[in-house]
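Here the structure is laid out as structure tokens; the discussion comes afterwards.
Only one protein chain is missing; all other protein chains are in place.
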């Protein structure tokens, strides 16, 4: 089982059993996503990357995925499709010969 | 194609062709993720959820997924497994009879 | 001029001249604050602290202060008072003998 659809179904079932759809408007879902992203970042605060706790990272990253998947569902987006399109777009914004080995933003290349 | 492994491969190929792995330590990947989450949130700023631009949401959400997937790869995490485990954990933290219809946190239920 | 009341007045005048109070509910002000915080963080992304651009930091930090000051005004909070109270509280949560030289959270000390 390595596909998004199973996860989406499980998340929606979890949500509906608790009657939480009423709270899950896209604005609050996006907010929830960024709060989970901050909790993930807190695991690295005042530390080097190596010192962070992998078990906790697993949990916070799972929360990030959960809200991102629920948000995708709200807009009926196919996750693989939108990410593949973005990779294609970024391939043009960051041509290999210019971007190779550089951390600059595309508008500074 | 609804398999996140395909996405992971495409993202890593994109990264490696640009020699960007040197920048992609987990601390900065988590930071990048939260910056993309903020860009997603900006699409809802000063607005109701309905007024947000779906095309832009698609793009920012794709960025969120991209960094989350790359971070999962860093720790060799199976996305379906970690999200399913989190759902199970949250099912215990938010039992249906207590959590139904409530937006309270588990420690306030 | 090192008084935050002067800033608060200037920010409110700027806002009122543009008739923006209608958008500035506390929920969106808090959201704006976190978006500006993310823009500040972006200046450090994929970099060491030393490589960040001081001029841009100045600008993003100014935005953070602007929204924080406007939010304080919404709740009629005295900034010096709330920060001094928080320092006092944290002094108890982080007693010097336990917290000295440690980056741990108070509940892990």
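Read from first to last, the chains carry the letters A, B and C; within each, the first residue is number 1.
Convention: contacts are C-beta pairs under 8 Å (C-beta built on N, C-alpha and C of every residue); 3 or more make two chains touch, one makes a residue touch a chain.
These figures come from a predicted structure and were not determined experimentally.
> Since one chain has been left out of the picture, which residues of chain B touch it in the full complex?
Considering the whole complex, chain B reaches the absent chain at 31, 34, 45-47, 103.
> Since one chain isn't shown, list which residues of chain A touch it in the complete complex.
Missing-chain contacts on chain A: residues 23, 28, 31-32, 34-35, 37-39, 41-42, 44-46.
> Spell out the interface residues on chain C facing the chain that's missing from view.
Per the touch rule, chain C residues meeting the hidden chain are 1-7, 10-11, 14, 17-20, 22-23, 25-28, 30-31, 33-34, 37-38, 40-41, 43-44, 47-49, 52, 54, 57-59, 61-66, 68-69, 71-72, 75, 77-80, 82-87, 89-91, 94, 96, 99-103.
By our rule, only the chains that are shown with their structure count from here on.
> Could you work out how far the Cα centre of chain A sits from that of chain C, in whole Å?
Here chain A and chain C have centroids separated by 26 Å.
> Return the distance between the CA-based centres of chain A and chain B, expressed in whole Å.
Centre-to-centre distance between chain A and chain B: 2 Å.
> Can you list the residues of chain A that touch 2 or more other chains?
Only 31, 34, 47, 103 qualify.
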